[in-house]
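Before any comments, here is the structure.
As you look at this complex, bear in mind that one protein chain is not there, while each of the others sits in place.
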Amino acid sequence: MKVSSRSADLLGRLGLMLIVYLVFALHLPSYYSPAGVAALLDSAVLSGLVALGVALTMIAGEMDLSVGSLAALAGILAVKLFPIGVFPSIIVVVLVCAAIGALQGWLIHRIGINSMIFTVGTLIAFRGIALLVSGEKTQLVPLEDIAATDILIGKFGIFSVLSLALFAAAALIFAFTRWTLWGREIFAIGGGRSESRAAGVPIRRPIMIAFALSAALAGLAGALLSLKAGSASPLSYDSLLLEAVAACLIGGISLKGGKGSIVGVLIGLFCIRFLVTGIAALGAPFWAQSLATGLLLIIVIVAEAIFAAAAGRFRLAMRRPAPIIKVPA
Amino acid sequence: MSIMTDVSPSAARRRSVPRFVWVIAAIVALYLVAGVITPSFATFDNMLVIVRAASITGIVAIGMSYVTISGNLFALSAAALGAFLAVIFALAVGHLGFAAGLAATLLVAILAGMAQGLSISVVGNPIITTLAFSTVFRGLAALFSGNSIVRIDSDIALALGTGRPLGVPTQSWAFIALALVSWALIRRARLGRLLVLSGANPQTAIASGLNVRLATVVAFVALSVGVAIMAVFTVSQFSQAKADLFAGYDFDYIAAVLVGGIALRGGQGSPLQAALGAILIALLQNFMLLNGFTAGLRMTVVGGLVLLATGAFHLLQRRLR
Amino acid sequence: MNYKMSLPIAAVLLAGLCASPALAEDKGVIVAFVPSSTNPYIGQWAKGAQAKAGELGYTLKVIENNFNQAEQDSQVQQQLASGEKVAGYVWWPFENAAGVGSLRALSQSGAPVIVSNQYPIKGTEAYWTAYAGANDFLSGKTAAEILLDACAKSGVKCDKGAIIRFPAGVSAGDDRATGFQDAVKGKLDVLTVVPTAGFLEDEGYKVAAQIIPANKGQLTWLYTENDSLAGAAAQAARENGLVPGKDILIVGGTCHGDSKHVKNGEIAGTAIQSGYWEGWMAVQALGKFNTQGKVQDGETYLADNPDAPPADSDPVFKYNFLPNPAVGNSQAAYDAAKMWGKSADELCNF
């Protein structure tokens, strides 16, 4: 019965996404042409990959704010490593980022510090390191070698290599969180830290895994996008966090941890992409995009909080045992 | 189970080394070291320069400290709100004159603070909520400014923005005065006490009949007023406002609060610490600037300092618990 | 979240959409990709482009990305996918180098592509029709000339000085600094190049207020990459007991800020760099190409005629640069200064 109510929740979100889609599809032919859909999918890759990682840390009851800076750093590293080849470079960068994330998770667990506080520090520091590593200059793939990166813009119907990477990552994360012990542990510690500990869940492992995956995905996003563009700027991706977080929240990842699904993240992601892309494509000024994104997010989280509070009261009322009027012996 | 949190007397005594002493010690140490390395650093003039550099960030950091002390971590909307309020101030001064402009700005600031405070008391996650609000404020700033520079022509504003009574810039006077007033308010005002207690333990506060929701709203109104003061000073100094003002400043404010050692679990610390944190960072920035550190290195060092300070203060606190 | 919630959200969205204007078509649509009109210079650019497009009978659609190259790339794809027939594209990348892929995609659509504001990267010539916009090297060079001129005139000894530049990693800042340094090589001594954290007064002040007292007695000149920063630097200098224009010469070189510092002589002089005309000329170049059908090799600086804008019948070159007419630092000079029929006041104080 609860399974169906969970899917009802997802259906509601899907409905919201479709409404946003339809509203813009009425005005924009590119919303239903194959090339347009492909472009929409491509536009979701960057924030989508990052949102998957942010979702994991949020599910674990933590929060990784450093993803934007890390993606920028990853982009710089990927372009610097370009001479070893496109895919080796991506793999090395993702591994390095995963290691950084694991270390971050380990420290957060070891010190026992609030991860939002800790990652504010790393958010500043990673950006600084990106500037340092790049010598404060945009890093370029040599123009004569740029053809090597064409492999990243290959197309298969409405899918490109990049959007396939997004969906592959989403599928893997989905499988990981649903069907593996380690993935379920992330849900467990987010839903009840002390309960999980008492039940024997090793808290450190899921925290490290969540942060390692979050960093790896941010690294993958930064590396892919930078190599595709053939250049990386140390200042890029600073508004990434907002969109990733918005995708998670609209997709139903709970701010309190333990709840949410990867399918929801994808729904939230496209909801926000349809909105942002649509408003920009209509030629509306920036403030319209900004206001629409912010208001949508505020409405969603406030409504969700109110709804959750009401549901909690309802459950409490239901749980109250029926009074048995009987004078005890 | 029974809960005993007795602490050995020696620990209780160590507890009495307040955190701001550590920050002051760090400021003095850095000042001395930097003075030895860079002779031009340890001059009275440069000290004034550092306080001036700390002022604008510090004014907002003081407001941010209210948020932290009330148990709401911090806000990511201060910079965007600053741009919005700057535009509002410039528009209102242009149409209504300085006094009315100031009043209108404060009014909008208070409303913005209330909206955020109420939302946060419902949602419960201040960081995400203010992240969403920041895009709204930035959008409103662009909308109201019509994407152009809003200029003002007000002698009072100019005097406020560029005056130097007794050789010290008005911004620094305001910074110092605000730090002291905020400190007094936190210590002595009833609302200040409400804020502290709500941050120290919201459950106990509710059980004691205190209005924790009000505390959150008050904290965000205080932050918004700090932001308004910053916006008014900045607009006055340069006689203009733009929608892209203060972009990227949020982390400066937060860094000041963190480096000042205000406990993030709330209920401890004072606005003075945020002020000291702002001065420490300004000192460090000044030293690095004068020694030609690159921007990347400067940012890395500040990030490292934030990590070091939060980690160290956190461990210090945990050991004492 | 539940179904009920979706309804009000949808209502809000619909209301927003209904307000958006329907696009009228006549000579065709020009699509311009720009970072964000939150920046007033870009706002001016859009106004100028809009004006010229209207005059030529085009409809202009401006797509903003909020300083996010990845976003701009996806907007380009989206635009291309719409299958819309356009009269041409105007391309102002946020990250010049990173945008090359999108530029190439635009060029493959067959419509003419005019690059504006960001000097194109060498080797990408095949991807764009013409460049029409400012020249940041020129801007730095003009600033250097104004400064050297002021040094000669004022009799102030000019040797050591500092450059306050745009944030680290911003390419326009690199170009202006290079242009300036090339022009003063052997004539002036650059003590330090300090990047700010932003483009506006408050950031300029923050840096200048620390640099000036630290190098007191040494600094004889300051180059800040625009007049916003220069005005703030002048303020900082005055607060440190230096009289700008006498004890220290400050030059910004692009009139983008508060003109009072130029008018009262605090800034050694400026040059009109007009966002309005830059947008205007980008659209004009596109219009020229559409009527003339060809581009001439080489580069040209459009004539800085004070009274009339360049004619639509002029040929379009591969590189068309916006002139940067210098303006003297007095009220009279400022009042007299005009470019293409608009006064300096109109063009610089937006």
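By letter and in written order, the chains are A, B and C; residue numbering begins at 1 in each of them.
Methods note: a residue touches a chain if its C-beta (ideal position, glycine included) is under 8 Å from a C-beta of that chain, and two chains touch if they have at least 3 such contacts.
Everything below uses one rule, namely that contacts and distances are computed from a predicted model.
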item	value
Identity of the absent chain, which is to be given by its UniProt protein name, from "Cation:proton antiporter", "Nitrogen fixation protein NifU", "Ribose transport system ATP-binding protein" or "Acyl-CoA dehydrogenase"	"Ribose transport system ATP-binding protein"
Shown chains touched by the chain that is not drawn here	A, B
Of A:Met58, A:Val79, A:Ile173 or A:Val201, the one touching the omitted chain in the full complex	A:Val201
Absent chain, residues of chain B that touch it	1-7, 11-12, 15, 188-194, 196-197, 200-201, 203-211, 263, 265, 267-268, 321
Absent-chain interface as seen on chain A, which is shown	1-3, 6, 178-182, 184, 187-188, 190-192, 194-202, 254, 258-259, 315-316, 319-321, 323-329
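As a convention for this text, only the chains that are shown with their structure count from here on.
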item	value
Chain contact graph, described as a line, ring, star, complete graph or other shape	complete
Interchain centroid distance [CA atoms averaged], chain A/chain B, Å	30
Geometric centre distance via CA averages, chain C-chain A, whole Å	35
For chain B paired with chain C, centre-to-centre distance based on mean C-alpha positions, whole Å	34
Contacts with two or more other chains, residues of chain A listed in rising order	131, 134, 136, 234, 285-290, 295
Residues within chain B bordering two or more other chains	138, 141-142, 147, 243, 248, 294-296
Touch list for chain C against partner chain A, complex	1-3, 5-6, 8-10, 12-14, 16-17, 20, 23, 36-38, 61-71, 73-75, 77-84, 95-101, 121-124, 167-171, 174, 195
Complex contacts: residues of chain B adjacent to chain C	40-41, 43, 45-46, 49, 52-53, 56, 138, 141-142, 145-149, 151, 162, 164, 169, 234, 237-240, 242-248, 286, 289-290, 292, 294-296
Touch list for chain A against partner chain C, complex	9, 12-13, 15-16, 19-20, 23-24, 27-30, 33-40, 42-43, 46, 131, 134, 136-138, 140, 143, 146, 153, 225-226, 228-237, 239, 252, 275-277, 279-290, 292, 295-296, 299-300, 303-304, 307
